[in-house]
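Removed: one protein chain of the complex. Kept in place: all other protein chains.
The first chain written gets the first letter, and so on, giving A and B; residue counts start at 1 in each chain.
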Amino acid sequence: MLGRLLMFRISYPNGTKFKKIMQASIKLIEEIPLNVTTEGLTLRALSPDKNALVNLFIPSTSFEEFNVEEETNIVVIKDEFNKAVRRAQRKDSVILIYERGARELKVILFNAKTGVEREFSVSISEAGMEPVGEIKVEPVVKFQIDGDDLKKIITDAKIVADEIEFIYENERILVRAASEDRSYRTTLELDRPLLNLESAAEGRVSGKYSLDLLKGITTALGSAETLILGFGQNQPLRIYMELEGGGILTVWIAPRV
Amino acid sequence: MLGRLLMFRISYPNGTKFKKIMQASIKLIEEIPLNVTTEGLTLRALSPDKNALVNLFIPSTSFEEFNVEEETNIVVIKDEFNKAVRRAQRKDSVILIYERGARELKVILFNAKTGVEREFSVSISEAGMEPVGEIKVEPVVKFQIDGDDLKKIITDAKIVADEIEFIYENERILVRAASEDRSYRTTLELDRPLLNLESAAEGRVSGKYSLDLLKGITTALGSAETLILGFGQNQPLRIYMELEGGGILTVWIAPRV
Partner (left out) sequence: MLGRLLMFRISYPNGTKFKKIMQASIKLIEEIPLNVTTEGLTLRALSPDKNALVNLFIPSTSFEEFNVEEETNIVVIKDEFNKAVRRAQRKDSVILIYERGARELKVILFNAKTGVEREFSVSISEAGMEPVGEIKVEPVVKFQIDGDDLKKIITDAKIVADEIEFIYENERILVRAASEDRSYRTTLELDRPLLNLESAAEGRVSGKYSLDLLKGITTALGSAETLILGFGQNQPLRIYMELEGGGILTVWIAPRV
């Protein structure tokens, strides 16, 4: 490593939390572009079919060590990164180290209590590219829901169909799914079981989305999370989650016609 | 639904219990004929190979709502019915609604506490046919056993063979299974572990039955159930269970020679 310049060395204090955040974030994508600046760590990528955009941001303040020499963009191999991160335990700090020109990212799991340090090298497929752009849409209808309640709806709907429709009208959201000869429906209202519900429009607003993408992302999320979903007529669906420990995970899913 | 006559609307008060009863009842059969009269709900069907007959009866008194306009016979698609019922939870009432001439049965899971209602439509493949006949045989030997003890015997026996023999003699039941070069045997007596044992015959009585059918039905049963098994020389095996909450599930398995 002589003569190599450190690009970043950052340490996240809770292995289980880091694992959970990462597993939810990478569920729908095939490669993992990491952008590290003095602001924090950003992971933004499209799913292979381009119907989902994942956007994770963890601010530098959520790390116990955040040492960045200059802005860095690298893409790591999903399978290798995932397998290493998955080995993290609650008491482990997860330390990511990258040196200029290196072909690998070092992932170190360090248990401060036992002093045991485990070091994995994870291959980098690309460096220096620009991250994909953000989506700038403000959803017309927004509702807040427990992750468990959303999972239940999605599992229900998946029994009968591959897409799900959200229809806002009269301060309620009708959820529908239907295939040739089967159907499912339920109605969501404030407190039944929504935690919040608002619409910027007066009348009826509806959007249809892929159940597989929704199922993928909600399955990867922990049980205890509260989510804010937003949608609109022909708009993408936005799933928004504030991360315990700091940071935001946003997933956009393209509308279906 | 205008102009459609309600044939029945019945509501079972405990989703978990209903799910459990149904999953045990439909395990061996491929289509689900439901007969609804003012007396109650009957499900009676042969397995595809005709070696098992399932007979479930839940009296109207076990339901919290039991509204029947006239006797109804419909056959619902097993996979669709099962997937909807499987989504029921303990706090859900399971409401079944059928309207004359409709091509579907409505399965509604209603949680009275949260007010959340989830509605599935389940396809009907046939309506108006007669149920299959009952079996009128009184078994010669009867023994009562915990479901868990029976499962243990069946799992033991399945290690060595595909059929199981029950032999009654001298107030004991010898259980045997054997294939070419492997064998299994155990002896059941009152309190070891039988809860009851009686025979209408003086001498030796034996019967041989398919382990796969027996395994199928006992696996689907809950752990805590007490079963009464009955058999006789060249007679079918009867598995009889009183359902918690009311009702009876009987399964007949054809004898082997």
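Going forward, contacts are C-beta pairs under 8 Å (C-beta built on N, C-alpha and C of every residue); 3 or more make two chains touch, one makes a residue touch a chain.
As the structure is a prediction and not an experimental result, all values here were calculated from the model.
Colleague: Touch as defined at the start, partner being the missing chain; which of B:4, B:182 or B:204 qualifies?
Modeller: Result: among the candidates, B:182 touches the missing chain.
Colleague: Among A:4, A:90 or A:118, which residue is in touch with the absent chain?
Modeller: For the chain that is not drawn, the touching residue is A:118.
Colleague: Where the complex has a chain not shown, which of B:69, B:117 or B:156 is the residue touching it?
Modeller: B:156
Colleague: Can you work out which residue in B:59, B:193, B:222 or B:246 touches the chain that's missing from view?
Modeller: Final answer for the missing-chain contact: B:193.
Colleague: For chain B, which residues reach the chain that was dropped from this view?
Modeller: Interface with the chain not displayed, on the chain B side: 152, 155-156, 159-160, 181-187, 189, 192-193.
Colleague: Pick out the residues on chain A that sit against the missing chain.
Modeller: 80, 83-84, 87, 103-104, 114-123
Just so we're on the same page, only the chains that are shown with their structure count from here on.
Colleague: Which whole number of Å gives the spacing of the CA centres of chain A and chain B?
Modeller: 45
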